[in-house]
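Can you keep this structure in mind? I'll have questions shortly.
One protein chain is absent from this view; the other protein chains keep their places.
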Amino acid sequence: MIGIGLIGYGYWGPNLARNFASQPECRILRICDTRKDRTEAAAFAYPGVEVSNHYQSILNHAEIDLVLIATPVITHFQLAKESLLAGKDVLVEKPLTSCSHEAVELIRIAEENERILAVDHTFLYSGAVEKMKELVGSGELGEITYIDSVRVNLGLFQADVSVIYDLAPHDLSIIDYLIGREPVTVQAMGIRHGNHNVEHLAYMHLEYEDNLIAHFHLNWLAPVKIRQTLIGGSKKMIVYDDMEPSEKVKVYDKGIALTEEIPEAPMRWKVDYRIGDMVAPKLVHREPLHAEAEHILSCVKNRIRPRADGEAGCRVARILEATQRSIENGGTRVMLGEV
Amino acid sequence: MIGIGLIGYGYWGPNLARNFASQPECRILRICDTRKDRTEAAAFAYPGVEVSNHYQSILNHAEIDLVLIATPVITHFQLAKESLLAGKDVLVEKPLTSCSHEAVELIRIAEENERILAVDHTFLYSGAVEKMKELVGSGELGEITYIDSVRVNLGLFQADVSVIYDLAPHDLSIIDYLIGREPVTVQAMGIRHGNHNVEHLAYMHLEYEDNLIAHFHLNWLAPVKIRQTLIGGSKKMIVYDDMEPSEKVKVYDKGIALTEEIPEAPMRWKVDYRIGDMVAPKLVHREPLHAEAEHILSCVKNRIRPRADGEAGCRVARILEATQRSIENGGTRVMLGEV
Amino acid sequence: MIGIGLIGYGYWGPNLARNFASQPECRILRICDTRKDRTEAAAFAYPGVEVSNHYQSILNHAEIDLVLIATPVITHFQLAKESLLAGKDVLVEKPLTSCSHEAVELIRIAEENERILAVDHTFLYSGAVEKMKELVGSGELGEITYIDSVRVNLGLFQADVSVIYDLAPHDLSIIDYLIGREPVTVQAMGIRHGNHNVEHLAYMHLEYEDNLIAHFHLNWLAPVKIRQTLIGGSKKMIVYDDMEPSEKVKVYDKGIALTEEIPEAPMRWKVDYRIGDMVAPKLVHREPLHAEAEHILSCVKNRIRPRADGEAGCRVARILEATQRSIENGGTRVMLGEV
Partner (left out) sequence: MIGIGLIGYGYWGPNLARNFASQPECRILRICDTRKDRTEAAAFAYPGVEVSNHYQSILNHAEIDLVLIATPVITHFQLAKESLLAGKDVLVEKPLTSCSHEAVELIRIAEENERILAVDHTFLYSGAVEKMKELVGSGELGEITYIDSVRVNLGLFQADVSVIYDLAPHDLSIIDYLIGREPVTVQAMGIRHGNHNVEHLAYMHLEYEDNLIAHFHLNWLAPVKIRQTLIGGSKKMIVYDDMEPSEKVKVYDKGIALTEEIPEAPMRWKVDYRIGDMVAPKLVHREPLHAEAEHILSCVKNRIRPRADGEAGCRVARILEATQRSIENGGTRVMLGEV
């Protein structure tokens, strides 16, 4: 039986609590939050669980094996570091840290102490992303040429992070998982609402080797909720719409081929369109966070590296850092290597 | 009765022909195209109309008052210039010219010769854009903070122009009409397919004074056709979906207010969400090009300036030029004033 | 503090438990189900609540004021009757009873014993239905001429009730609430799957006075989930789509007027179409069952008649009975008065 401690019972903490509570392999032993109203809510929801307003009570708890951290980003580094040093395995809400050198440091500590460092990239455990991973991996799409994601809705405004730190980790973790490589450059542009001091609308543009680009529209000020990703491949293309109740992933057997220049018209190409069936493959139906909890517990038990480990969290943090630098410099192109 | 000559009977020319042919105020007298198959098609479709493979036959035709130009962009300047100098009024397909100094020159010639120079910004005559113009103009949306447009589909690949020159004029002319001001800076990023020498996927990012931005996703390689524009206002927001058969414009009475810092939590704001009704206003139902033809003929008859005049065409051409410069320089921010 | 006993912890019982458990005005004291696996699940989910496999333990419990009944339809009458006679108020899952004379009997017992008899017509407490009630009541739609509902999906197959008893109570209770009158005749047609002995696809056709009709398509064998109701009024029309995440109710200012016969063409009418704005009014956002629980508790406390009382349940049961009779007689028209 794996003992669990949860630090942070605000927006995301209750979701972690609910999904780990329903796992037979573990037991939540203690929930901490600095705010009293939140620990009271936790005590009401989980009668058998101890609550505390001091996270140290989790680090000191001998039976706690795994610490779940769902606090503001700025506190992730300190809490994860102390947890690891206290001999705990750790699962940190995304993004892992606010800058990449903190992530590097956490990875080092985890390795030295042979602890598991996992980051909560929840989408990697959804049926839709797993299916896309399978499709990309099998080569069915051909060469991926672009990924375009729109992730917009009204709110939820946060004070301590911009829309980029709030929403981009979803897209970045998905792409990291799907294509397994890092961008070479990052550009970003955004606007801030009134006297707010972080971006609430932003665009990110990532360039990879081999002519692949990724582009995100992240927005807290849209009147409608859109969660739509286009993946362009040389053979097939995907539309992934997470708002669809059932057919979230659609695979289009469509493409284009510029075969040859037309002799009598220099610079004009003969274009062949290829339009075939569209298939919405069957997806595994489950709550991603539930699958993730299961996976993390299995990693803790068997001492194996989780799907989203410290390295994955670090790669995302590095891109976020470059993004921030670009936005502060008026959208200039930032080499990821510089970060 | 206004005499019409049409130069260019490829993709767009037949649409111009059909819409001007149905106007009782004018008569199409001659249709030119360098390709024989096209003039044959024109002769078949319009038995009473003369056809020719030499555009000069239109310039020389004494009874032709208005020349419609629907040829490749690169030829617009020369054909429009000669037409104006031959004493004709001119309607040029968008974009007016491939660079802004040509547009400036055409405006000068038109003025000196007291001829009408119109550019075919068809969307300005659609019921949806007219309704949005009314909504923006009335102040109902409050202050506009962003305009985001997605204009993607599979093909139609063109050899002589990039996806930017093909699709962006639609968005640029609509925004020019809606907000009546020019951007200060332009950034653009794009990719080219295989050995194709122009972009087939591009993103444009425009910054205006007063913290307004506009952003476009233009793409010939998308598996689905999307024509969706979000307009964010401080009071209301619009979703304009041109693929919707009837409710193309939806006005959301939604917004957000960051009222005050929360005293006990510095940097944290109290956020008020405002969510009211959504209204899809009744739109005038008609073919935009038909309304445009009517408008242009009325301008010709009454010697008045058309809704989309040479200046409008020039403003669009200037942004396209800055876009091109940005894309060639790796997405750097180009001041519009530099162009 | 109102004491609650719940009988039945199968499909719907857990929803009742969850929504009453979160009300500060009451406390769930005991949960019963004949199946052990279910009482175990209840005990796990509600550590402080007693469980039992005998419903009598609820009737005998002195502190239980309100009994919630969520068992198979066939048992409703007996359980509700005994509960009322034991001096409890009662909320019964829909449909109230399998035949109307049982409903009449329950109403009588409740009145004689001054107990509250409520039926769980959950939809009446949804923001969408409340808004439609307001629209119909205000006369904004004009005279209602038809209501057409499609309620289809794959499964959930039930053995003891047909698709009619499973799904029609939703539509019947909504219409009963919206228009406040009973149909004069009922017709129904259906099919059974293979050797299944109840209908899994059925159509119901209800005729009211004043030329109003209602028609339902109820189907457990559809590949997609559709929950769409059209309400035709002489002034405006509603499309209510319960699958829409936010704009569930759309009000169309559309209509038609057959003004006069065209003199030169006997039997031909001049038709005027009226097409105005569409409005999706803001809806109250909440879980209907939560609002219902609040309402029932307030009725129990203040001894007032609930929105969906025994009479409402009886009216629905009477229509179901007539429906059954029609379907057994090959779709003949059954007068409701005959039942």
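For clarity, chains are labelled A, B and C in written order, and residue numbers in each chain start from 1.
Throughout what follows, a residue touches a chain if its C-beta (ideal position, glycine included) is under 8 Å from a C-beta of that chain, and two chains touch if they have at least 3 such contacts.
What you see is a predicted model; the values in this text were computed from it and never measured.
**Q** Which is it among C:His101, C:Lys282 or C:Arg333 that touches the chain not included here?
**A** C:Arg333
**Q** Among C:Ala45, C:Leu85, C:Cys99 or C:Leu221, which residue is in contact with the omitted chain in the full complex?
**A** Of the candidates C:Ala45, C:Leu85, C:Cys99 or C:Leu221, C:Leu221 is in touch with the missing chain.
**Q** Contact with the hidden chain only, please: which chain C residues?
**A** Residue positions of chain C that touch the missing chain: 145-146, 148, 150, 152, 154-155, 157, 159-160, 187, 189, 191-197, 201, 203, 205, 207, 211, 213, 215, 217, 219-224, 230, 232, 237-239, 250, 252, 254, 256, 258, 265, 267-269, 271, 273, 275, 278, 330-333.
**Q** Just the residue numbers, please: which parts of chain A touch the chain that's not shown?
**A** So the residues of chain A touching the missing chain come out as 247, 253, 275-282.
**Q** Across the whole complex, list the residues on chain B that are touched by the chain not included here.
**A** On the side of chain B, residues 47-48, 224-225, 243, 245-246 touch the unshown chain.
Quick note on the criterion: only the chains that are shown with their structure count from here on.
**Q** Could you say which chain's mean Cα position falls nearest to the mean Cα position of the entire protein shown?
**A** Chain nearest the centroid of all protein C-alpha atoms: A.
**Q** So what's the Cα centroid distance for chain B and chain C, whole Å?
**A** From the centre of chain B to the centre of chain C is 52 Å.
**Q** Chain A to chain B: how many Å between their CA centres?
**A** 38
**Q** Residues touching two or more other chains, restricted to chain A: which are they?
**A** In chain A, the residues touching two or more other chains are 224.
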